[in-house]
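All protein chains but one are shown at their positions in the complex.
Going in written order, the chains are labelled A and B, and every chain counts its residues from 1.
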Amino acid sequence: MHTTGSLVLNVLRSSRLRWIVVGLLAAVVLAPASSAHASASSTHLAAAPVLAVALQDADVDADQADAAPIVKRYGPFEPASSYGHRFDWLFNFITILISVSFLLVLILLFIPVVRDRAKPNKKAHFDHGSSLADKRFTTIVSVTVFIVLDALVLYFAMIDLREGYWNIPRGEDELAEAYQVEVLGQQWAWNFRATGADGEFGTADDIVTINHLTVPQNRPVVLNLASKDVIHSLYIPDMRFKRDANPGAVNEAWFEPIKSGDFAILCAELCGYAHYQMESTLTVLPADLFDEWEADASIMATAGYDEDDTEAQWAWDFRN
Amino acid sequence: MSHDGIHPEPTSFWRKHVFSVDHKVIGKQFMWFGFAWLAIGGMMAMMIRWQLAYPGTPFPVLGDFFFPGGVVSPEQYNTLFTMHGTIMIFLGLTPLLIGAFGNFCIPLMIGARDMIFPLLNCLSFWTLMIGGAVAFYSLTVPLGGSEAGWTGYPTLSTTVGTQGSGETLWAIAVFIIGVSSIMGGINYITTIVRLRAPGMTWTRLPLTVWGLFFTSILNVLFLPVIGSAMILLVLDRVFGTTFYVPATMAEGGAGDPILYQHLFWIFGHPEVYILILPAWGYISDFLSFFSRKPAFGYRITVGAMAAVTILSAVVYGHHMFTTGLSPMLGESFMLLTMIISVPGEILFFNWLHTIWRGSLRMTTPMLFSMGVIFVFGLGGLTGIYLATISTDIYLHDTYFVVGHFHLTMAASALFGAFAGVYFWMPKMFGTVLNEFWGKVHFWFTAVPLTIVFCTMFWSGYAGMPRRYYDHTYVEYLRDLQHLNVITTHAALLLGAAQVVFAFNFIKSRWFGQKATDNPWEVGTLEWTTASPTPYFNFQEIPVVHCGPHEFSNPNIPGGADWIFQTDVLPGEPALPATHAPAAEPAHSA
Partner (left out) sequence: MTAAQTIPDIASTAPRESARDRTNARLGMVVFIMSWAMGVAVLVVSFLVLRDRQPAWPPEGVKLPSLPVALVATGLLVASSFTLHRAVDRLRRGFRQVNGLWAATLILGLVFSGLQYWLWMDLWTAGHQPWAAGMFESAFYGLTWFHAAHVISGLLALVVGQIGLATGRYGTHKTSTVANIATFWHFVDVVWIILFVCFFVL
């Protein structure tokens, strides 16, 4: 078997050299990326001329589009909703669990690779692993892994769901306290409808907006989502929020913003060729500013209300 | 008309190479078919990645052939990722993993002369060929190919969301491919149940055959589900029925788009295991073969695979956590999904235990098998985030999911397939793949692949949704573009590495070193016959006396560390009391 290129193979067999190969590979991949938005380095130009051309184009576009430098991001922004920290905590918790598990797998994989290489006159340890002790061992290990890895996560997830995502305000008192929004997705925009000052949907003072939702800070926002044509999904990364908007059915969800400011709303479910353009804005206002805004918006909505415009009267009974 | 015996060797070109009923020829046909579509689907992936890293710039060299001005348009981009998924799953990996090795290995490994229904086998391949042709044709129709994603969710996939015949043809293609898989599944199950050689008891089957057996069961039970879902979709598109079109639509209707999601994932989740079970089977065998050590806990491994097969049917809801499942259903699916990880853990445990204190021969198939442990470990563990509803809500439909499922069902299955190609090449074509270039192929595949999908974890965690034509359009995602660039560069390197494989495969196939009958020194039945395998497989139907993994058994005489399954281990009875059904003579006059 091992006749062709045996010299090179021997080189590859040496584990130190192999890591050098891996390192080189990583360098080739990562080096151009670090210069993607800055100027392309000359070594990279020499290495991959095709890439370099595109990079130059990208640079020109970037210069024309926006002068503000883009700060690279490697993770989500701080959570801005009351339950957002739950996601962050559980994500980090799972990360630690699986990092330890994966490290363990890697160690168990690499010890034999280094220690148990085939050598002349060396036989492997003969063991079918079918004895009762082996089966017991396997059972104990798998039950342990299930408890540590799965059951623990399951437990925390249940708590998070009960107190977070699924703790949708439903009672009349709770709903009265909450800010209610009907969301209607369409190709390719988000329609938002709030009750306005009178607290009821389907009236003249409903605040109807496209691609811009304004909500109060520190009050639960209860959303009822549906869609006009295809399935969309309302995704607010900073709120750690996502819910599908289905045609023909209404979905409920909620979040409570705890920070004021502007946040991005995206569509997370493929909805056609302009899926990527369904970018909207969520504005969270502190309570006093919000009340002012709501009063103004209701007056403007009433003034602009047109009874004959049936297209705009898409409100449905709010589910609670 | 006995099915057991072999049909006489054909002499005409057509019956020999094209409409052959010989399982070995059909296996090779599936293999070439799979390679061709993997190349097409891989090229699509390169185009997708190029668009994501450098939106709006022409795809180098080939762009002008496919896109106006060389730039992918949003519609074409949607077609690209839709067909990339469909092609890779249905026309690339399935034919390669199940079609090629299933056909080639099952009769050889169980000691039969051919599949039990040779004609059905031939039909299965040519049905797949028709399915592939329809899928390919759908790319060329005037309004463009399917644009609704490989999941094809209505109402986007009904005429509400996509006009033209592309989507309809896509649905028809999936249906036809499903029929082909069902034919294959029927053949595999019946063959494994009925045609095992004397002495080839269920506990002596190589794990490869077990993996393929469970895959076939899933194929047979769950492909009809997607078939029916596609029938309803085609009816909706062509005849204007309203199975998936809900009542509040502008046009009116009475159906439910969520019904499709249920049907799709009832099929879709088992499909993940359809792809991974054969790979698990192969590597369970290879790790034992190349560690020169029995597969640790054979029965437990088989039991774990069986458990996965059963559980795979009841976890599908985890694809729909944001769809609007009731909390009770959601929590049930979360629990079941957590439970399905237990058999997976047991498999890992057994694999790691198999190589422990072995005598490792680091050949290319072994490298790829260990690669499966690596990538499936990475992919499987990150599944915990997605099985957990409270973390999945944020991560759903982001690049995190893309990274996860590519590592589990794409990379693992692909590595399993590559391991199989390197391992069975001598038996299939009588030549050996060059080991040096094989190792180059492995490292230049494994390292960029890890970078590609781990960077996707990163960008998905940072909030980058999938299926976006241009992430730089969205202000919120502009500061994540550098991650896209890293992914694309690694992906291009990954694609280039496959050229090494193609070159190695073609060179070794026709100009390679001739293989000996048993170059890997393993004992399963296919290695008892000549390389390449003669038309009749075995001179006489072999009689099996021991399991497939009797490596380093101290009872083996003569200092060797392996014996054929046809050899009798000293100190053991020649045939057990319960043996396979083939003891009955193949022909009764």
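We adopt the following convention: a residue touches a chain if its C-beta (ideal position, glycine included) is under 8 Å from a C-beta of that chain, and two chains touch if they have at least 3 such contacts.
Keep in mind it's a predicted model, so treat the numbers as computed, not measured.
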Point to revise | Chains shown that the absent chain touches, full complex | key: B
Study note, to complete from the structure: Where B:177, B:223 or B:515 are the choices, the one touching the absent chain is B:223
Point to revise | Full-complex contact with the absent chain, from B:134, B:232 or B:477 | key: B:232
Check your understanding: Hey, which of B:46, B:182 or B:274 is the one touching the hidden chain?
Key -> B:182
Revision key, fill the gap. Contacting the left-out chain: of B:93, B:160, B:263 or B:320, that is B:263
Review point. List the chain B residues touching the unshown chain?
Key: 1-9, 113, 116-117, 120, 182, 185-187, 189-190, 193-194, 220-225, 227-229, 231-232, 235, 239-243, 245, 251-256, 259, 263, 266, 530, 534-536, 539-541, 581, 584, 586-589
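Note that in this section only the chains that are shown with their structure count from here on.
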Review point. Using CA atom averages as chain centres, what separation in Å is found between chain A and chain B?
Key: 28
Exercise for review: Could you please specify the touching residues of chain A with respect to chain B in the complex?
Suggested key: 1-5, 8-9, 12-13, 18, 21-22, 25-26, 28-30, 32-34, 36-37, 50-51, 53-55, 57-58, 61, 70-76, 86-87, 90-91, 94, 97-98, 101-102, 105-106, 108-109, 111-113, 116-119, 122-130, 134-135, 138, 141-142, 145-146, 149-151, 153-154, 156-158, 160-161, 164-166, 187, 226, 228-231, 233, 235, 237, 240-244, 246-249, 251, 264, 266-277, 279
